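This is the structure, below, for whatever I ask next.
With one protein chain withheld, the remaining protein chains of the complex are depicted in position.
Naming follows writing order (A and B), and every chain is counted from residue 1.
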Amino acid sequence: MNWFISAVSSSVGKKIMMALTGLFLCSFLVVHLIGNLQLLKLDLGLSFNTYAQFMSHNPVIQTISKGNFAIILAHALIALFLTRQNASARPIGYQVKKGSANSTWSSRNMGLLGTILLVFIAVHLYHFWWQVHYGGTIPMREYTDDHGNLVSFTDLYAAVMFAFSNPYIVAFYVFSMIAMGYHLYHGFASAFQSLGLNHVKYNGLIRAVGFLFYFVIPAAYASIPLIIFFR
Amino acid sequence: MAGNMNITLKVWRQKNANTKGKLVSYNAKDVSPDMSFLEMIDEVNEVLIKKGDEPIAFDHDCREGICGMCSMVIDGRPHGPKEGITTCQLHMRSFKDGDTITIEPWRAKGFPVLKDLVVDRSAFDRIIQAGGYISVNTGVTIDANAIAISKQDSDKAFDAATCIGCGACVAACKNASAMLFLSAKVSQLSLLPQGHPERKSRVENMLQQMEDEGFGNCSNTGACSVECPKEIGQEHIARLNREFIAAKASSDNV
Partner (left out) sequence: MKLDSKIPEGPIGDKWTKHKFKLKLVNPANRRKYDIIVVGTGLAGSSAAASLGEMGYNVKVFCFQDSPRRAHSIAAQGGINSAKNYRNDGDSVYRLFYDTVKGGDYRAREGNVHRLAEVSVNIIDQCVAQGVPFAREYGGLLDNRSFGGAQVARTFYARGQTGQQLLLGAYSALERQVNEGTVKQYTRHEMLDVVTIDGIAKGVVVRDLVTGEIESHSAHAVLLCTGGYGNVFYLSTNAQGCNVTAAWRAHKKGALFGNPCFTQIHPTCIPVSGDHQSKLTLMSESLRNDGRVWVPAKPGDKRVAADIPEGERDYFLERKYPSFGNLVPRDVASRNAKEMCDEGKGVGASGLAVYLDFADSIKRLGEDAVRAKYGNLFDMYAQITGENPYKTPMRIYPAVHYTMGGLWVDYNLSTTVKGLYALGEANFSDHGANRLGASALMQGLADGYFVIPATLSDYLAEIGPKAVDKNHPAFAEAVKSVKDQTAKLLAINGKKTANEYHKELGKIMWEYCGMARNAEGLKKAQKLIQELRADFWKNVKVSGEAEDLNPNLERAGRVADFLELGELMVVDALNRNESCGGHFREEYQTDENEAQRDDDHYAYVAAWEYKGDNQPEELHKEDLVFENVKLTQRSYK
């Protein structure tokens, strides 16, 4: 196991860990977005609440969810460690800095962007996940399903609607999604580079899928509170 | 043939490794646009020497962009504002009359300042010592044409081999990482069949040495390739990553 620990803790190993955890979190974004889009259905929250019920009670999903938290934590901790190490690699900085001449803003500010996202995740979890699981403040709501049976769900939908009627929360969500876009503008393609996947034949594909992740997906996320707010 | 530009320089002056330095202002008068950047500093130094002051110490040698000795961060950019050249190839026509130019040394824990703009880059030698070679003794009798190497691979190996070891990659990197330098050598030798017998231990040992020298970690900003006077690309770092993954997964070093 010695070799494995030394591989993972090496300079390249750490960035590979960043890449793998980052890409996993990207895949989570897709799943989460599909759920969120249910919010836009005009069915008084039936679809969304069904989805929320499934996500919070299915044992497989629950396991993945725990793993997800661990991965977010790992991604953040390795990043913290790398940032500290990188800062110590240049004890005396430059008086004149001109990073804009040779690199993108997002590539130089991944730590800042990541911190914004971490704060966002904390707030987001408090708003919804915590309340669903431990808060007990969200009431139940009853629906008639397709077969005419009466079903009852925690009314997360109403909680979301309430939250997104607050302009500050909407602004915070939109701002965070912009940060996520910038984070992924560098992060998505960078993950492939870290894994050694840089080849003329596939770089175009990575860029195209990258556009999906740094623009389309964050825009879709951000549109939900905006639509709800202005609806 | 004096020129007509007047430039203000703010130069990092530091007596030696153990003292603190600071930026000091100098006026460069009658600068000609045909002067190279280093010739402009030569002229400033001549004035300083005549006054009995110590001239600005800076590294330089070939003055044609190949030895890799010159090393100045000019207005925040290693080797100055133009891409694909070294400081010695930069000419004053790239500046305007009245400009203020700030000149600093390479900044990295792995490159301690020795004096003024002179830094110690022996860390790069030690990285090469850790495996940047093919272990053959003098007296090889295998005919040079005994192995055919595809022109594409050979050309790619050459692209990597053009590295002049100047350290601009480290100076440019926000993390002071030496990954581009390291990858240039690993990439060159992994693309050539001669390099294959030692490829696993090479990448493991060289990377370890880079970490031990105190250089930072690569975060793929790409700044190194932009500032590299030989324009060595990011694909070489990707190749290094592949080599490293393969080596760690399969080498006998447990």
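The rule is short, and it goes like this: a residue touches a chain if its C-beta (ideal position, glycine included) is under 8 Å from a C-beta of that chain, and two chains touch if they have at least 3 such contacts.
If you're wondering where the values come from, they're calculated on a predicted model, not measured in any experiment.
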Could you tell me which of the visible chains the hidden chain touches? B
Looking at the whole complex, which of B:Ile74, B:Ile103 or B:Leu192 touches the chain that is not displayed? B:Leu192
From the list B:Ser25, B:Thr100 or B:Ser154, which touches the chain that is not on show? B:Ser154
Contacts of chain B with the absent chain, listed as residue ranges: 1-3, 16, 32-36, 38-40, 42-43, 45-46, 48-50, 52-55, 57, 59-69, 82, 85, 89, 91, 93, 114-115, 118, 120-122, 124-125, 128-130, 132-145, 147-151, 154-155, 157-158, 161-162, 164-165, 188-189, 192, 194-195
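In the analysis below, only the chains that are shown with their structure count from here on.
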Report the residues of chain B in contact with chain A in the complex, numbered from low to high. 12, 23, 73, 75-77, 81, 102, 104, 107-110, 172, 174-177, 179, 207-208, 210-211, 214-223, 226-227, 234-235, 237-245, 248, 251, 253-254
Given the complex, residues on chain A that touch chain B span 2-4, 7, 10-16, 82, 85-86, 88-99, 101-104, 107-108, 110, 186, 189-190, 193-199
